[in-house]
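Scroll down for the structure; my scribbles are underneath it.
Every protein chain of the complex appears in place save one, which is left out.
Order as written gives the chain letters A, B and C; numbering starts at 1 within each chain.
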Amino acid sequence: MAPATQAPVKNGEAPAAGDERDPAASRLHGFSRDELHGLLADMLLYRRFEEKAEEAYAIGKIGGFCHLHIGQEGLAAGSIKPLRADDLVITAYREHTQAIAKGIAPRAVMAELYGRVGGCSGGRGGSMHLFDTTVGFYGGHGIVGGQIPLGAGLAWAIRYRGGDQICVCFMGDAAVNQGAFLESLNMSAVWQLPVIYVVENNGYGMGTAFSRVSVTEMEARSGAYGIPAHTVNGQDVLETYRFFEELAERVRGGAGPQFVNAITYRFRGHSMSDPVSGTYRSKEEVEAHVQGEDPITILRDRLMGAGLLTQEELEAVDAEARTASDDAAEFADASPLPDPSTLYDHVYAEINPHGRLFLDGRPGAPGSGPEGGGRG
Amino acid sequence: MAPATQAPVKNGEAPAAGDERDPAASRLHGFSRDELHGLLADMLLYRRFEEKAEEAYAIGKIGGFCHLHIGQEGLAAGSIKPLRADDLVITAYREHTQAIAKGIAPRAVMAELYGRVGGCSGGRGGSMHLFDTTVGFYGGHGIVGGQIPLGAGLAWAIRYRGGDQICVCFMGDAAVNQGAFLESLNMSAVWQLPVIYVVENNGYGMGTAFSRVSVTEMEARSGAYGIPAHTVNGQDVLETYRFFEELAERVRGGAGPQFVNAITYRFRGHSMSDPVSGTYRSKEEVEAHVQGEDPITILRDRLMGAGLLTQEELEAVDAEARTASDDAAEFADASPLPDPSTLYDHVYAEINPHGRLFLDGRPGAPGSGPEGGGRG
Amino acid sequence: MGVRGLRGVARKAAAVAEITYREALNAAMCQEMDRDDSVFLLGEEVAEYDGAYKVSRGMLARYGDRRVVDSPISELGFAGLCVGAAMSGLRPICEFMTFNFSILALDQVINSAAKMLYMTNGQVPIPMVFRGPTGAALQLSAQHSQACESYYVHAPGVKLVTPATPADAKGLLAAAIRDDDPVAVMEGELLYNVRGEVPDEEYVIPLGVAEVKRPGNDVSIVTHGKMVHVALQAARALEREEIEAEVLDLRSLRPLDVDAILETVAKTNRVVYLEEGWPFAGVGAQIVSLIQDEAFDELDAPVLRVTQADVPMPYAKNLEQLAKPGVKAVVEACRKVLYMEVGIS
Partner (left out) sequence: MGVRGLRGVARKAAAVAEITYREALNAAMCQEMDRDDSVFLLGEEVAEYDGAYKVSRGMLARYGDRRVVDSPISELGFAGLCVGAAMSGLRPICEFMTFNFSILALDQVINSAAKMLYMTNGQVPIPMVFRGPTGAALQLSAQHSQACESYYVHAPGVKLVTPATPADAKGLLAAAIRDDDPVAVMEGELLYNVRGEVPDEEYVIPLGVAEVKRPGNDVSIVTHGKMVHVALQAARALEREEIEAEVLDLRSLRPLDVDAILETVAKTNRVVYLEEGWPFAGVGAQIVSLIQDEAFDELDAPVLRVTQADVPMPYAKNLEQLAKPGVKAVVEACRKVLYMEVGIS
């Protein structure tokens, strides 16, 4: 059985409020009230942002595949927020909130979903290929497992240059069945690369429960290469944050590659065309998770229980998240489509002065794009 | 350190003759005198056969890559001889002796090395691609790791048909770093296929010690998929035989996929163009193994020590092996080169009556082969 | 459509029904699984989920999980497993969710499936099918929008068919399953909902037989797969200018119906090759090479090619439209080989 299905929260059960509240009141788990409100605001932003994207998709403003992270926001905030600005993140195609967490403006993410020039990939990448290297976000990759060797390579480059950054490489639970996983983890171990591989274990690869494609638990998958495995409850943003904070520093200090099984759950369908429940998981299962495992609700309740959040404050934070999401959508809508004359831009970095790079009868100079297809 | 380098014999140290001799004299480890002589004859045949191939290569009768198994014969005999005739074997490119062990005539193997029609692959496969499906030998594959999914597929077919055969899939120690290893072992575990994956752990992939490309021991590699790992001393043919005999029956009985780390050592260079020792292993290391870990010497000494083999008998067995090898070489030499008119045969099983299958301006009918190359 | 016929080889079926391309593929698989227990379907999401694109709907229920099998996301591994099963005589249908992902599996396609029969001297045929959609759908961006024909057709040993209509989908997939060689069946996500008449009963179209999907005397649009529909649209547009374009659907790229190509060249003397993929060493390049080699004197103009723009597929709607080979480009190419002024209509 996939961990997320049977027992979504494996460890890190929320301790009673009394245990976790600092002696110095108005702190929880060592987080200040501002920090706690910040994490709540982050997650609410991710949630509202994606709900907005969902709306935009429904009315055709966003096309293609669109994989929502809703339900998994605790992991995005908890694993990325503790990182340094110059640490690197690379991930798969369910990455809107991770991109925002690492520092890409919601406007630039939304505009990318809209396929507009204001998007962080200029409208050419779309939902699955968000990039902004200035904030250390290296995409956004669509081939399941394809980002794993790339993540090893980013970590390689850090080590090669003698830097003290780390690379966090996310993947879905289904990606561990790709050969790239073995090859990358093994090389990372042999070369002791500063990389944390994080499985966002939402229990399913599309419609397939992890337990149907693995006889072992996720934690068993990294030992073959001598890489330590950790499990964290991704629905508990505070636990997740502390966990990654500590692990990142250990890796920064030379602890070598790490493997994290982050338990989470996807509240929506695999992509916009997949129903939320049906063939592979029951309505009840989804409902139970939405009720009991919503990372936002969990944090909200704890804050309120600890007297660190009022209803008014919550509403204000939420209103801000909605405003930012609306603003992102407005920005995206107003951003123009890419200039057709740029069709041939950025295929190559160097437009070589010799020979022809493009073999469709066009010399490849910007502005020479065809009207509907090339010519061999 | 690679197991084979540091401690070539991990377990199964030969017990004193007294321990292993059956109460009913003239038996050892439960093997009858005839069986023991048979195993000795098998290994000597493999050895003399490959020495003959070495000679033939030196004088240009054999071309291309030629990877000798010399030093690893204990494993070939010990793992394949206990199998049933209808069990399936698939392996990599260092497979001459495995092919003979499974039942391909030395003549047909040698003729294949010579590239002659009498070869088991009609001269088209060569050293790396020996095949004879009538004896259950499914090759002979040149892409490191390429045979692992194929082996899973053979086992799949057995299960699909409800048969009680098993498939033994061999690979080198370096092959476990290929993604195909993960994918195949995982699928085998999920579908409980009747397959034994055997690593011929000779400590090196070409010039690279296993310890330089893995931080874990070989035994650690299969647990990720819930597949039991076993270690066997491949230089001890009797131990190896008994081990595989038992394991094969367990798998036949439904025990599911197994992983065997068979410790062995290659006495020759990686291929004919690689010196026996030099950059990656010292002369002393090789010498120590040749002296102390030769599977043939080990069996000979035990038999002699147990009074089950005389010098004359040994010489007779060896003479037979040499005769068979000479005979194989003579057969190969006398076998004609493939008919040039067959160049286009066997690219497709069905020569479709419609359209053109071959795009070099030749309709693909046998006999229409070009003189040096095709035409687009 | 169907004007040129099947050279009398296909079984003529009486009853037809209008079904979708998706249903036709399903029907072909069921037809073959009913008659041969050695046929099974394996791939990601093919069983419990009914296929990512619902092509295998109902098949798990009908055939059980022995024959309709969900695999892990392990393209190299499960493609290789299918090749291995085929080595021992089974007839796997290996579904790639899309052929984009099959690039991960290409080593098993080329080094195992394509070369096996040859290097075993005929001992080990690989009677299997690789199938799934190829090429672009709508705004799926660079990594999910690749036409993969070139990768599958370059190496001898694999056959490749590209059904464009529901009838062809049923007939060609059935033939591919029966074929003793590895056959890639490249479908189209955008074709799955296309409806058309398909024979109800057993239906098999031999591989290697092209079909004139529309006759014409003035110019030949030769194409394959999804682009057949673009070609037909272009032909209708040209009709308004009184240009009669012939649309030849190759249907099978290996084997290739060279006679049909030469026939249409001889008829119109002017050819446009239309394909979804990139130009460099694309299928069209080979067709041009073939025509200039075997019908050099029949040509009144160079063969023009219409392809995807030689760029990775962009996400933005407008750029994607520009990058895809469209009706306008085909019409202009046709006008050009007719030495007419271009860019008016």
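The rule is short, and it goes like this: a residue touches a chain if its C-beta (ideal position, glycine included) is under 8 Å from a C-beta of that chain, and two chains touch if they have at least 3 such contacts.
Predicted model only: the values in this text are computed from it and were never measured.
Although it is not drawn here, the omitted chain touches the following shown chains in the complete assembly: A, B, C.
When the whole complex is considered, the residue among B:Gly78, B:Gly115 or B:Pro295 that touches the unshown chain is B:Gly115.
Of the candidate positions C:Val247, C:Val303 or C:Cys334, contact with the hidden chain is made by C:Val303.
Although one chain is not drawn, the whole complex shows that of B:Gly103, B:Gly163, B:Gly226 or B:Pro338 it is B:Pro338 that touches it.
Residue in contact with the omitted chain (choice from B:Ser79, B:Gln165, B:Ser214 or B:Ser325): B:Ser214.
Contact with the omitted chain, checked across C:Leu41, C:Leu60 or C:Leu104, is made by C:Leu104. Within the entire complex, the positions of subunit C that touch the omitted partner chain are 76, 100, 103-104, 106-107, 110-111, 114-115, 118-119, 141-143, 146, 149-151, 153-157, 254, 277-286, 288-289, 292-293, 296, 301-305, 310-312, 314-315. For subunit A, the list of residues touching the undisplayed chain reads 88, 90, 119, 121-125, 129, 131-133, 138-143, 146, 148-158, 160, 179-180, 182-184, 186-187, 190, 345-350, 352-359, 361, 375-376.
Annotation for subunit B: contacts to the undisplayed chain at residues 63-65, 115-116, 121, 123-129, 141-146, 174-175, 177-179, 205-208, 212-214, 279-280, 337-338, 340, 342-344, 347, 358-362, 364, 369-376.
To be clear about the criterion, only the chains that are shown with their structure count from here on.
The chain with its Cα centre farthest from the Cα centre of subunit C is B.
For the pair subunit A and subunit C, the distance between C-alpha centroids works out to 36 Å.
Computed centre separation for the pair subunit B/subunit C is 41 angstrom, with centres defined by C-alpha atoms. Each of the following residues of subunit B touches two or more other chains: 179-180, 182-183, 186, 190.
Of all residues in subunit C, those touching 2 or more other chains are 71-72, 74, 76-77, listed in ascending order.
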